[in-house]
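All protein chains but one are shown in place.
Up next is subunit A:
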Amino acid sequence: MEDDAPVIYGLEFQARALTAQTAETDAIRFLVGTQSLKFDNQIHIIDFDDENNIINKNVLLHAAGEIWHISASPADKGILTTCYNKTSESRVLTCAAVWRMPAEWESGSHESPDDSSNNPQTLELLCHLDNTAYGNVACVLWEPLGDGKRVISLADNHAVLWDLQESSTQATLSSSATLEGKGQLKFTAGKWSPHHNCTQLATANDTAIRGWDLRSMSQIYCIENAHGQLVRDLDFNPNKQYYLASCGDDCKVKFWDVRQINEPVKTLEEHSHWVWSVRYNHSHDQLVLTGSSDSRVVLSNMVSISSEPFGHLVDDDDLSDNEEGQQEEKSKEPLQDSIIATYEEHEDSVYAVEWSSADPWLFASLSYDGRLVINRVPRALKYRILL
């Protein structure tokens, strides 16, 4: 049981941006970007030693501005993008850039966190994703499973596809799409679908969710009023190509089949305030993680709409021979959609949750006050899913 206790790490600054280091599949590593208007912002590299339950951190300086969004390249461990606020005299503009982490950060890690914070290394700028023509960047998305050559930035009402060339030092505009409509439309979130050969993108603006075909850069579906209020985040089911989860200010998490957009497949209403982040587990898509400004993180088990709704099929074959097997099946049946756990370690709004890219049973959540909490899926459930 000790192992199941949460591990908490505190940052000195407020923070919103969290990502797992996607390309890293051995070490459990998260990247956190801080938000501070007065000090140099930092990127904290959080390494979690699963065996000893110890957190190791390294700090990189991010002098360009406060970080609103961070994402790591799926191909190169050292490369990441951030969206940051650049403040000139009277304007605040959110820009995006591709960075490379200094190669020696790992070697230069110190036992004492004070040393590293005193003498932090700096990120190496690879290139800017020039957004002067497009407006504030909400987020940057890497091509999932890709070679780290393509990114999409969502800026105000534009979705811009970039090709990174010359080992990411140069970003050339590949194509772009613009959201037209009444009023000031603004993308709030987006997700690059890992299915269909990575040709689809889903974006959220206000209460609508839209799907885009990246080949033609045209809209392929639109779920109007997907949520009662603003849609805050999206995620694709990693195993079921048409399934999509969304969350928003109506405190709900909705699961959509994009072929049937009139009604959500399922709706969860477990949070008591806006839900800011929703994430499917990469391996077991019945596990869905949500973070909300009610300071809670909720882990749900959405068996009925997962890619393995009846557990392992092998088991069924083995068991169907005798009647006892059927009884056991029935006893298994109560594994219905349910809330596995509500994590209340945070005391401020949780704006980001992420699964580890290395350990599918581990996840991190980040609240505004800079508290990072690493939790595990309860062991009982883990064995139930595995066995």
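Convention: contacts are C-beta pairs under 8 Å (C-beta built on N, C-alpha and C of every residue); 3 or more make two chains touch, one makes a residue touch a chain; residues count from 1.
Just so it is clear, contacts and distances are computed from a predicted model.
**Student:** So which of "Alpha-1,3-glucosyltransferase", "Vacuolar protein sorting-associated protein 51 homolog", "N(6)-L-threonylcarbamoyladenine synthase" or "Centrosomal protein of 19 kDa" is the UniProt name of the chain that got left out?
**Tutor:** So, among "Alpha-1,3-glucosyltransferase", "Vacuolar protein sorting-associated protein 51 homolog", "N(6)-L-threonylcarbamoyladenine synthase" or "Centrosomal protein of 19 kDa", the name matching the hidden chain's UniProt entry is "Vacuolar protein sorting-associated protein 51 homolog".
**Student:** Using the definition of touch stated at the top, determine which of A:T25, A:N53, A:T87 or A:S338 touches the missing chain.
**Tutor:** That would be A:T87, which touches the missing chain.
**Student:** If I consider the whole complex, including the chain that's not displayed, which of A:N56, A:N157, A:S349 or A:N375 touches that chain?
**Tutor:** Answer from the full complex: A:S349 touches the omitted chain.
**Student:** Per the definition of touch given earlier, which of A:S295, A:S357 or A:N375 contacts the omitted chain?
**Tutor:** A:S295
**Student:** Over the whole complex, note the residues of subunit A touching the chain we left out.
**Tutor:** Within subunit A, the residues touching the omitted chain are 12-14, 36-39, 85, 87, 90-92, 225, 227-229, 250-251, 272-274, 293-295, 344, 347-349, 368-370.
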